[in-house]
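Removed from the display is one protein chain of the complex; every other protein chain stays in position.
All chains are identified by letter, namely A, B and C, in their written order; residue positions are counted from 1 within each chain.
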């Protein structure tokens, strides 16, 4: 679990979704569920509810706990809800992209939200505009809504399934009409979506930690290509596509998801610890202590320590009281040595040979800073070990991995990189090691090997230049 | 100028628009312009700008001075802008209806905002939905945008004019593309819209006070049915309709507009003073002092005092420090006598026969309170004089006059009403008197005489039950 | 009633006090009472209450409606309270000076607040420090508390009266112990303090408008030199000094107090109107309209208009939505003509000979701006008439009249001043005229004639350089 807001690393999850059906105080429970997935996005959040008669919505920029309060939650009536947390893009695309969207239509209003990225969105926009559609956001979510309404299917489920066939890319959609909740995943299963039960109702969520948070019981993952429809008659499952495969985003394990979430049956903390163990096997080094970069690399560091027999130490501290409103140190202050988010622990690292475990390297600037700080605090050696392979290609499926140009491993070999970040040695976990650590699950590892599971419709160089979710 | 937010009277203006073309710091100037029209709506506000390349937008719920700050204004780049202030509906329709809207389209994005009300909006929504449109708000503004894009005209101005023909009702629209500002009024000229100059640029505004505020010079009013197009080549005028007429909303003079604004060449303060004079002629009464209800009735009270020779006195005070965040007195506090917004001045009214001038009576509750407070403070007699005719019918053109059932004059005769509010006598200005006071301008006085200038498409009983602008 | 916060004039009231005894929800009523005196100071505010067992306090910087809310008011238990509003000093002396002070003492805690200024405070501080006292503010209020505790009197009332004898200057003190409320005025009666009744309880207030606000009935003014003690046994009155006289601050009538307040039996609006009438007699001029500077000069303008027969017009508008959080126009914006607080009404003043009534001139800069704006809007002539005499000396009694150097009338004759502000003529009300208008009440007019009713202990040049209350 990492506060992407205040981390200077350039790897960002894009969004999380949460839905609930047939449970009293659906908005309040959505609040807690979304709160537990705050790490997936802090730019904005919203909830749409239904009391079987009307839909109600509230959304705004900011974190869950600031956007919602007792007053506005109490106006979100009903026992059905969908909600969304949205990641902060650089461009600050603003309020218009905060989800869920609430579409008004004489045949029935509906709420819609989305985690992922549609790769053929430009083509679809053009197509829809030619039929008279106009858009009020840059979000892919709106495209899906227009497809549903432009379609010729009169049955809503059929219209949804027909529309999904147009969409290429990664998605987990939640759609709420006044009486029905729909949940669906793309045919490669790139983004996670799980389903659980609470009392007599149902809960769907990007991560299972949200189920645990509200006391719901995990039932199963929604499958690639599956459309789950929940209404008064219970759960109904069908598939919009036949050629499905399991290609869960590896980064969900490595970096994004909370350690207490399970993905495809594998706990995230456990997966990371296995990565650390594998890394210790692949790249041992003589040293005094193992240190993890808080918070996302701690599990891997324990794994490395256990496997290597070298003691794990708390050599780096994360400040818990930072936040959006914080006064950042000026350059003059930084030069004085003022630190804000991460502080090495002098007494622990001084005079020691340190193995520093991080989960990934994107631009390399954070790594260089960490190594420099450790050495300044007296570390004799810093051996950097990365618990995932080098990122050599951008993501097209909803992860902001920075643009191609900024990916340091796409532009620099291992030795050069080691020198650049000032480490005494550097090693990345191998692809095979990662596969093994993750129990050979079906994974998307395109950012490590350019093996994209879908067509791309655009160039590597263009990836991640907008801020879609 | 009245703070409709905190007034318990039930008469509400709905929105104001402001636009600027070819002036540096367009967003900043829009901020001041909108601020001067804050009395037209306090629910929400927004600005969309263009720097000839891109459109930028920011909007939120709240007053101008809270929604905008140096940081977000500086992101609204460019020398072209449109902005909007929105009135607070009871239903709290929320953020989705705050304007301007910013529509994304491959043929060019555009911003759009609106003052008024479209009476055939339900019919148009149905029509557009049948062609595949979906809506994200309950605002009429969105309908106009869809009409433009659904139309077959390839030239933008032609598309606008074609679309306007579909719209029945009252409107003043501002539309901004990356290089052009369009301003248009309905064919009855129900809502005001003026144009002025500032340096080498142009300014359009619902009220002329916004021109004065930023140092712009008034040029002329936009005419009923006129579409003004402002681009690099200057101003271009054309008409979308031929059967135009002047039917300016009389309430703009009586209540809504700021006293320093001019409408159709007549200053609002002057108009109100003339109403007061006319009222003194029509309904003289022996008394000691003339008192106006602050702030909107002060001008009429001066006029009455001058004409009657009875001295004007400050017999009622309005508290300047109230506001949205204020703790309202509980019922127990009110029973103790705690007053918040309006306080009678005991020393001025005690032992006096008071002529109390108000601009209008909607539900009658405020009037009853005022009379009671004056008597409690020792007034011997209270003669109520209203500087406009009785409101007997709801407005369909963007004024929230309460529903038909709540209009006291629609349901009660003069004597009964006088008794109900506890006044010693009561008189309303006649329609003829109002016409004369307003120099026989072409006016819409439908709320006084049911003489609606358009078809209505719905029943009197249904008016003002939503919160459109 | 004037918003000193946002007025660029340099005349500031310093503080208001409010107290209540034996009325349920004393804190809530204090809130409304203080709110009605918000014009006397916006820097900070506080309330101390007693439930006969304990004292409770809350205070902070800011306006009444922002500092207090339901949550903190509900913690201020009891049926006894004192409260304070404090004026904003330039120096931003901050939280430490916000009142009431709450002193902890084993013989009983007490709350204390104060309107006025002690002229021998430096001498008293020195004396007290020599006896071991230390201070935590720059407020005179603290001095009085130390005097009480340093004194040898064992009876609290005696200790108060003994201590008051040390104090030279202007004051209205309220002091609350757990069971008794004390209210006292200096022996010249420089600052106002009235007493009223509400149900079975008592209310004391700097202005009577606060009594009206909460439904209390005015009983009488507390007299110069009087100490009123209110406890379970009722009201007890005594005097700490024998050589008392009536020297009420003339500025309370001219500028500070709300028009609906009565001071020494004379209503403020009425007093101002009489000043306007007197001014019309002393300084008539041929012109078309009379215009007052909102809000404090409107009454005088009506009086001038009535006496002269020249019509009063609303030639200047004050923006009601300004406030502390407002984005001030930059210099560039000002040069464009952006106005914020006061706007002339073009249609009213254009082509007219205007008599502009203001209540006073301090530094002259506001006057110059007003004249310039009117002429820019087309006024043919601007004749300035000031409803009080020239201010030629600073105040030592709690009014921030700017320093001696800044007082334009102390440094410039009438003709020079007229030229400087750009008016076509300029006239001040005479001292005799003011006396007559105010019914020959006993007044302090030291700022007009240097006739100070007390010793000063410092030089004219030193006045108003701190920010005491």
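We take it that contacts are C-beta pairs under 8 Å (C-beta built on N, C-alpha and C of every residue); 3 or more make two chains touch, one makes a residue touch a chain.
What you see is a predicted model, and the numbers here were worked out from it, not measured in a lab.
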item: Touched by the hidden chain, restricted to displayed chains; value: A, C
item: Touching residue (missing chain; options A:80, A:146, A:258 or A:385); value: A:258
item: Among A:43, A:109 or A:212, the residue in touch with the chain that has been omitted; value: A:212
item: Among A:153, A:343, A:411 or A:439, residue touching the chain not depicted; value: A:343
item: Residue touching the undisplayed chain, where the options are C:126, C:233 or C:415; value: C:126
item: Candidates C:59, C:191 or C:318 - the one touching the absent chain; value: C:59
item: Residues in chain A touching the chain absent from view; value: 1, 3, 25, 28-29, 31-32, 35-36, 38-39, 63-66, 68-70, 73, 198-199, 209, 212-216, 258-260, 262, 267, 269-270, 273, 295, 298-299, 302, 306, 311-314, 317, 319-323, 325-327, 329-330, 332-333, 336-340, 343-348, 377
item: Residue ranges of chain C at the interface with the undisplayed chain; value: 57-60, 75, 92, 94-96, 101-107, 125-126, 129, 131-138, 145-146, 149-150
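The rule is short, and it goes like this: only the chains that are shown with their structure count from here on.
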Residual chain clusters - chain B taken out, nothing else repositioned: A | C
item: Turning angle required so that chain A lies on chain B, C-alpha fit (0 to 180°, nearest 5); value: 180
item: Where chain B and chain C are represented by their mean Cα positions, the distance between them in whole Å; value: 37
item: Interchain centroid distance [CA atoms averaged], chain A/chain B, Å; value: 47
item: Centroid distance [mean C-alpha coordinates] between chain C and chain A, Å; value: 59
item: Multi-chain contact residues (two or more partners), chain C; value: none
